[in-house]
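What you see is the complex with one protein chain gone and the rest in place.
Chains here go by letter, A and B, matching the order in which they are written, and residues are numbered from 1 within each.
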Amino acid sequence: MGEQILNQVVWPLLHIVAIVLPLVLAVAMFVYWERKVIGWMHVRMGPNKVGPLGLLQAFADVVKLLLKEVILPTNANRFLYYLAPLLALVPALAAWSVIPFGDRLVLANVNAGLLYLLAMTSLGVYGIILAGWASNSRYALLGAMRSAAQVISYELAMGLCLVCVLVLAGSLNLTDIVHAQAGGKGLFDWFWLPLLPVFVVYFISGVAETNRAPFDVAEGESEIVAGFHVEYSGSAFALFFLAEYANMILVSFLASVLFLGGWLSPFPASWGWLGQGSFLWLLAKAFAFAFLFLWFRASFPRYRYDQIMRLGWKVFIPITIVWVLVAGCMKYFGWVSVGTGV
Amino acid sequence: MIDPNLFQLVCFYAFSAVTVLAALSVILLRNSVHAVLALVLTFFSTACVWLLAEAEFLAIALIVVYVGAVMVLFLFVVMMLDIKQEQVREGFIRYLPVGLVVALVMLVEMLALIGVRAMHAVSMGADPAAAAGVSNTAWLGTALYTQYLLPFEVAALILTVGVIAAVALTLRHRTGSRHQSAGQQVGIDPSRRVRVVKMAAVRAEEPEAVQEETRT
Partner (left out) sequence: MLAEYWPILLFIGVATGLGLVLLAIGLLAGPRRPESEKLSPYECGFEAFEDARMRFDVRYYLLAILFIIFDLEIAFLFPWAVVFQHIGIVALIEMALFLLLLVIGFAYVWKKGALEWE
């Protein structure tokens, strides 16, 4: 009995904490890194007062947010107003349970991992819509409708990208997908090469899906202030913030797992320790993608709303539909070599 | 020692209870947005029950399609329609007899169906997918794309009709609004927009004098 509880409850819980805690810390450091990087790109210093090099800035912000008043606007629907940030956060965190961090280093090695991810990302839209509606504010509602329409449009493109990966890998299991990218040629075996257009579409859709610049019309501060969470303050706002950044890091990890071979090394296996797969490779790839999010934000002017919808529906969806068939032909006629696992 | 089967049974009853309670609250809650969320919960817990029955693909597809897409449309509609509560209450009494008749007919039909199925009762066998050692999704795909090929293509046809009907019924063009045509923008001929004119260089006398002054 005791041993069973240990195996069935305590160990999984410890594993979950081992994912969630670093994730929350990563979000804090990512916020700091974002402000630093954007500062440098603007030829500024970025945060540098709190702690050495400003490293404690993010933690100071967290404490501040938690100690602020949570304002409930007049005429707001109390229940939905507090439910919305939870609905945004839970799917953003729960999606992490199927991410493979290394060979056999995965919390839930489910068969339908990719499908589960699609389900979790499709739930994120509820937090947005409910937040906008429950606040009883025009700006919030407008932002919510814009966000929701944008998120569901890019979800289609993302779903079709996942199908392309699936066609080549032949399995919904994320560990198997990484194994299918293994081979003797290092980075030339990964899926980014045969699926190059899809790879680009996937990452850009990820940026749009998380409502980040240059697709951040929903919170375009010069037009509709902060979008769907304009009325939120204190810890309720902190939950939205946490969910958004957890989603950004998730997209970075997923792009690495699906297209850049996850924990596999970019060098051929014959190169000794450099050719060995490791968690550190995955971390490095994800970090590169996360950096792209910040680079985009500092570099690109904001898209107009009709341009965003045009890009999603008229460019990305046609490209991915065509590439589903192209990938099918590649796999069927053996134009690409797909590793069968190590 | 907790028996896994017992635990599964407890889970089944827990999820089923949530499903039934949520379904009841869909029709009992006054606030229509709350009712839609109750329906979301109903679908979610139904998906959990399906997962317990080892229908992995269907369970997650239920979440993706119904919770992720259909209910979002419901939410859009209900949120924006701004239904007045009094009108709804009034209609409730008036249509109650009709509703009861419909409910009764459905109940009889369902009981009849269950009765017919029960007559040639075949107890559910072990999961064939697990027996064959392939994933649930692969098993379903094999059946769908070999045995049920025609229904699958018919489904595609129905979806196409759905797309066309949705557009034909709801699309209204606003008059007088302008939009960007990216094709035209990309396809323009630069020589028609900008005319490069060759001019002889002209030397300006005045500004130099001004500069000299400011320097001193």
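Heads up, the rule we're going with is that a contact is a pair of C-beta atoms (placed from the backbone, for glycine too) under 8 Å apart; a residue touches a chain by one contact, two chains touch by 3 or more.
The model shown is predicted, which means the values in this text are computed figures rather than measured ones.
Engineer: If the hidden chain were put back, which of A:I5, A:L86 or A:L196 would touch it?
Structural biologist: In the complete complex, the chain left out is touched by residue A:L86.
Engineer: At which residues does chain A meet the chain that is not included here?
Structural biologist: Residues touching the hidden chain, for chain A, are 8-9, 12-13, 15-17, 19-20, 65-75, 82, 85-86, 89-90, 93-94, 96-98, 107-111, 114-116, 118, 122, 133, 135-141, 145, 149, 152-153, 155-156, 159-160, 163, 166-167, 170-172, 225, 230-231, 234-236, 238-239, 242, 305-306, 309-310, 313-314, 317-318, 321, 324-325, 328-329, 331-332.
Engineer: Over the whole complex, note the residues of chain B touching the chain we left out.
Structural biologist: Residues of chain B in contact with the hidden chain: 8, 51-52, 54, 56-57, 61, 64-65, 68-70, 72-73, 76-77, 79-82, 130, 135-138, 140-142, 144-146, 149, 152-153, 155-157, 159-160, 162-164, 166-167, 170-174, 177-179.
Heads up, the rule we're going with is that only the chains that are shown with their structure count from here on.
Engineer: Can you check how far apart chain A and chain B are, centre to centre, with Cα atoms defining each centre and the answer in Å?
Structural biologist: So the centre of chain A lies 21 Å away from the centre of chain B.
Engineer: Quick one: which bits of chain A touch chain B in the complex? Just the residue numbers, please.
Structural biologist: By the definition above, chain A touches chain B via 1, 4, 77, 79-80, 83, 110-112, 115-116, 118-119, 122-123, 125-126, 129-130, 133, 148, 152, 155, 171-173, 306-307, 310.
Engineer: Given the complex with chain A, which residues does chain B contribute to the contact?
Structural biologist: 1-2, 31, 33-34, 37, 40, 56-57, 60-61, 63-64, 67-69, 72, 75-76, 79, 135-137, 179-180, 182
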